[in-house]
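After this line comes chain A, so read on.
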Amino acid sequence: MINKLLSKNNSVLWIIALASIIVPFFLPNRYFQDIAVMTFLWAGLACSWNLYSGYCNRLSIGHAAYLGIGAYSSTLLYVNFGISPWIGMLAGGAISAVAALIIGGTTLRLKGTFFVLSTIAFAEILKVMTITSKDITKGALGVFIPYEPGFSNMIWASKIPYAFLTWIYMIIVLLICVKMERSKLGYSLIAVGENQEAAENLGVNSSRTMLIAFVMSAVLTSFGGTIYAQYIMFIEPTSVMSLMNSINFILLAITGGMGTAFGPMVGSFILTPISNLLRGYLSSVSGLHTFVLGLILIAILLFRPDGILPQLKLFFNGLIKKSKATKGV
Partner candidate 1 sequence: MLNISNINSFYGEVQVLKDVSLHVDQGEIVTLIGANAAGKSTLISCISRTVKSFTGEIQFEGKTISNLRPDQIVDLGLVQIPEGRLLFPKLTVRENLELGSYNKNSRGNRKERLEYVYELLPRLKERSNQLAGSLSGGESQMCAIGRGLMANPKLLMFDEPSLGLAPIVVSEVMKLIRNIAKDGMTVLLVEQNVRQSLKLADRAYVLENGRIIMEGKGRDLLESPEVKKAYLGI
Partner candidate 2 sequence: MEQILQVFISGIFSGGVYALVSVGLALIFGIIGLVNFAHGEYLMLAMYFAYWMYNIIGLDPYQSLLINLAVMAIIGYLTYKIIMERVLEADHSIQIILTLALSMVLQNLALMLWKADYRNIRIDMTTDTTHIGFLTLSTPRVVAFVIAIGASVLLYMFLQKTYTGAAMRAVAQNGKAAQLMGINLKRTYGLAFTIGITLVGLAGLLLSPIYPAFPLVGSNFSTLAFIVVVIGGLTSIPGAIMGGLLIGVVESFAGYFAGPAYQQAAYFLLFILVLIFKPNGLFGRS
C-alpha cells in the first residue's frame, strides 16, 4: 500500500513528512514542542482544506466552522457526559458531515467568487448560532476542559503524545490526499475545478464529486478540531470560529502550493513556526509580528506565485539530476 503511494515525485516529501516526527524529540523544551504540535496540527488541517478547495480550485473561507464543530461536539460530549473525545471526535465528524452536506448542497453550484464568499457567510452564521445558543454551548463564555490527563481523555501532561497525535493526524490526511490524487475521485475533482461542463461531458457527476470531497474535507477538518480543543483545553466561538482561523487554512495551503498533496504541509512547516516565533520574539512593538508576517507573505506571493512547493520540487529535482550526473561521471 505505502509502496504504491511512494511515487517518484513525492518520495522526498514523504520522507520529510515521516521523518518530521523525530523533530519534537530534539527540541529543547515544551515551547518549541508546542510549536511543533501546532505545526503538525495545522499541516493536517490545511491538507484537509486542500482536499476540496485545493484540488477543485474553489476556496472555502469558512473552514473554521468545521474546526468549531469538531471542537464543540467532542468537548460538549466530554464535559457534559464524560464521553471520551475519541468517540466525540467521530461524533463531531458525523455532525460536520451533515453540516457539509447542507452547506455544500446549497453552495457548491455557485460560481467562483460567489462560492468563496458564501463559505464565509455560513461560518459566520454558525458562529452567531454558537454564541446565541447559550444553553447548549455556553455561548461567548466558552467551554473549559478540566485537566485530567489520560489516554482516553486525550489529555497528556507532556507535549510528546500531542506531537504524535497531531503527526498521525497529518499523515492520515496526507495518505488520504495522495490516495485520492490517483483515483477516480481525484481526477474527477480536479477536472471539475478546471472546467465543470467539460468534465460532465466526460461522465463526471460533478455535484456528487464535489459534495463527496467537500464532506471529506469537512470531516477531516473537524477531527482536527477535536484535537485542537483537547490540546488548548478551552474553546470559545469568537476565537475557534474566527475568520482569521478560516484564513489561516488558505494562507498555509497557498503558501506551500494549493492542489498538491504536500503543499499545505510544506506551507505549515514554514509558516506556522515563523508566525509563532515572530510573535514570540517581536512582541516588544505591538503589531510588528503580524506586520512582518504579512510582508513575508506578500514577498512570497510576488516572487513565487505558485507557492513554495513547486520551487522545492525544482530544487530537489535539481539535486537528483546533479547526483545522477556525478554518478554518471
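One rule holds for everything that comes next: a contact is a pair of C-beta atoms (placed from the backbone, for glycine too) under 8 Å apart; a residue touches a chain by one contact, two chains touch by 3 or more; residues count from 1.
A word on the picks: all candidates are chains of the complex that A comes from, given by their letters.
The model shown is predicted, which means the values in this text are computed figures rather than measured ones.
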| item | value |
| --- | --- |
| Result, touching chain for chain A in the complex among 1 or 2 | 2 |
| Touching residues (chain side chain A, partner candidate 2) in the complex | 57, 59, 106-107, 109-114, 116-118, 120-122, 124-125, 128-129, 131-132, 243, 247, 250-251, 254-255, 258, 285-291, 293-295, 297-298, 301-302, 305 |
